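Shown next, in structure tokens, is the structure this report addresses.
A single protein chain has been omitted from the complex, and every remaining protein chain is retained in its original position.
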Amino acid sequence: MSGLDNLYREVIMEHYKNPRNKGLIEDSKYKLFRIKNPSCGDDITIQTYAEDGIIKDCRQMGHGCSISMASASILTEIMVGKKVEEAKEIAETYLNMIANKEFNKDIDLEEATVFSGVKDFPARIKCASIAWVAFKDTLE
Amino acid sequence: MSGLDNLYREVIMEHYKNPRNKGLIEDSKYKLFRIKNPSCGDDITIQTYAEDGIIKDCRQMGHGCSISMASASILTEIMVGKKVEEAKEIAETYLNMIANKEFNKDIDLEEATVFSGVKDFPARIKCASIAWVAFKDTLE
Amino acid sequence: MIKNIWSKDFPQIKGNNIYLDTAATSLKPKSVIEAINHYYGDLSSNIHRGMYEAAVESTQLYEETREVVAKFINARDDEVIYTRGTTSSLNLVAFSYGLDNLKVGDEIIVSELEHHSSLLPWQKIAEKTGAVLKFVALDKFGRITVDAFKKIISKKTKVVALTYVSNVMGYITPMKEIIEVAHKYNSVVVVDAAQAVQHLAIDVVDLDCDFLAFSGHKMLGPTGIGILYGKANLLNDMEPFEYGGDMNEDVGKETSTWKRGPQKFEAGTMPIASVLGLKESIKYIQKIGFKKIHDYITNLHRYTIEQFKIIDGLTLYNPLSDTGIISFNLENVPSHDAITYFAEKQIAIRAGQHCAKLICDWLGIYSCLRASIYIYNTKKEIDIFISVIKESIEYFNKLGF
Partner (left out) sequence: MIKNIWSKDFPQIKGNNIYLDTAATSLKPKSVIEAINHYYGDLSSNIHRGMYEAAVESTQLYEETREVVAKFINARDDEVIYTRGTTSSLNLVAFSYGLDNLKVGDEIIVSELEHHSSLLPWQKIAEKTGAVLKFVALDKFGRITVDAFKKIISKKTKVVALTYVSNVMGYITPMKEIIEVAHKYNSVVVVDAAQAVQHLAIDVVDLDCDFLAFSGHKMLGPTGIGILYGKANLLNDMEPFEYGGDMNEDVGKETSTWKRGPQKFEAGTMPIASVLGLKESIKYIQKIGFKKIHDYITNLHRYTIEQFKIIDGLTLYNPLSDTGIISFNLENVPSHDAITYFAEKQIAIRAGQHCAKLICDWLGIYSCLRASIYIYNTKKEIDIFISVIKESIEYFNKLGF
């Protein structure tokens, strides 16, 4: 069952159990986007505060499976301090990687590379993408 | 092609070309029932005037294929003078015969027996029954 | 895998796969697949309007199926409507009967056990008409009871829409008694039988329901075909739900008239191949008989539950399930994490809200795992299932869940 072990990496479990940047902030300078996946019950909200083209803060809130929760947590850590354009590119690359599509290997996904195992579990791609799709929407 | 010849008996063609009792009568003692078969364009109206349990007159009107027209014409000839109960029984028997169901062989269908060939053409059963079904409805 | 006398008829069962997802869709016996192949491979003809041999045979099989369905539920032929599935059947009732017969202040009784397909059409009709949705209170096990039903019904109740068997809890609703009460209040009762029709003999005359809906694909039949039963007098007064070819009697530029009976509701080309397949699925079920089906599933279900009860780290939500439906969670493991383990072990069960969010809310959970047992499952399969559950608990424990 090496596939499963490859999915449930230690880093993922660590973020699942100790989620970063959890909890929303009531402040209109934050842009918020919420996505629900009614078939599995996942429900994730991402909040982003960007200024002068730089992401100053990123928050997350919700519930769901370990993959969706950990991917939200890791997302928020990676994105803070990035340029908006750079952040979009990273998100795009990440989403391609987990969907087993072609992706730009020159983009550094940092800790999010731990989700590379998702591509072998087509039914879990949605779990790993939901936070990142919501994040992209906060930048629109 | 003996089946076809058995369907298109001379008597049927004779009635098709010289329909009996054709044309409706404006008189409230006549009961009227109209049936349309939208898929083939058949449209038949039957009018019956019964008194004291006896059918005094029976009229028909409409357009359609030779089988439906002839069966309407023959119907009107047979039914005049019959007791209502008897007429119902004849109609029932006729409808069973053409539909290839069991039917009471003791009932005299008179000239309507020429439609016995219809049972070999399932798609034409409707053509041969439409006038007779309308007739039954005029007796309700 | 050791097969039972039925599973050999199901070509989908092969290798080490264990199928415990019948509540989502059932497997199909060979006879159903052959009927579909006969239509596509030999006939492939439209119905009702052709006179050549293939058209005549297709039409005959199509209408014979209606008789078979009618006998199956003890209805009349002219009370059986073909639809796309349970969901379409229930929408037809809501948007034809419901929209025209409900008004501000009327009440519609539903329950938190409803599948979304039995809830949402009525939620919309309530919004459109000003009628009010009322939820019958569930007992502590999550069941609909006659007592609770008597408490909620009132003179304002015009429609009762309830599930006969819950697709999450597996309970059989005491439908006959509920219908008796509902009729005293002149309310019309719509039965969602999607999970009932494969488990228990349904007699619509005895039950006296006004409408009843089910799907072919959950009862060993094809996808894309469902049934709506409706009492003839109700159907006669109802407006069509869809308009088009074959359902009309006369068409004019400004106005048109409709056929009577089920044909009024069957607009355009119907799913002919699926209709023909449905006939065989019903015949297959009838050949076995509901007593055998019920006994077999009850035994296997009891056997499974006994073992569930002694597994540590597992929450079972419906120990009293009346059918083969078992809902549970591994403790502290989100169902979508758990399900991946079972999938890797080639065990087909399902995770999520099962299109029944309100019962998840009622249970206080976001989602759960569901296994569902049918006649082609075996004791051996259950043994493997149980041991995989145990393994999985250990696996996720070790990961730190």
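Order of writing sets the chain letters: A, B and C. Residues in each chain are counted from 1.
Keep this in mind: contacts are C-beta pairs under 8 Å (C-beta built on N, C-alpha and C of every residue); 3 or more make two chains touch, one makes a residue touch a chain.
Since the structure is predicted, the reported quantities are computational estimates derived from the model, not experimental observations.
*Asks:* If the full complex is used, which shown chains touch the chain that is missing here?
*Replies:* Looking at the complete complex, the unshown chain comes into contact with A, B, C.
*Asks:* Which one touches the absent chain: C:T59, C:S88 or C:Q263?
*Replies:* That would be C:S88, which touches the missing chain.
*Asks:* Could you tell which one of C:V181, C:A267, C:I305 or C:I365 touches the chain left off the display?
*Replies:* C:A267
*Asks:* From the list C:F135, C:Y185, C:F290 or C:Y303, which touches the chain that is not on show?
*Replies:* If we include the chain that is not displayed, C:F135 is the one touching it.
*Asks:* Using the document's contact rule, name the residues of chain B that touch the chain not shown here.
*Replies:* Touch with the absent chain occurs at residues 1, 3-4, 7-8, 13, 17, 38-43, 63-68, 121, 123-124, 127.
*Asks:* Which positions on chain C touch the chain that was left off?
*Replies:* Within chain C, the residues touching the omitted chain are 11-12, 17, 21, 24-28, 32-33, 36-37, 40-46, 49-56, 84-88, 90-91, 94, 112, 115-121, 123-124, 127, 133, 135, 215, 217, 222-225, 242-246, 248, 250-251, 253-256, 267-274, 336, 339-340, 342-343, 346-352, 354-355, 357-358.
*Asks:* In the complete complex, the non-displayed chain touches which residues of chain A?
*Replies:* Residues 36, 38-40, 121-124 of chain A touch the chain absent from view.
The working rule: only the chains that are shown with their structure count from here on.
*Asks:* Determine the centre-to-centre distance between chain B and chain C, using the mean Cα coordinates as centres, and give it in whole Å.
*Replies:* About 45 Å separates the centre of chain B from that of chain C.
*Asks:* Once you find the CA centre of chain A and the CA centre of chain B, what distance in Å lies between them?
*Replies:* Taking the mean C-alpha position of each chain, the two centres sit 76 Å apart.
*Asks:* Where in chain A do residues touch two or more of the other chains?
*Replies:* Within chain A, no residue touches at least two other chains.
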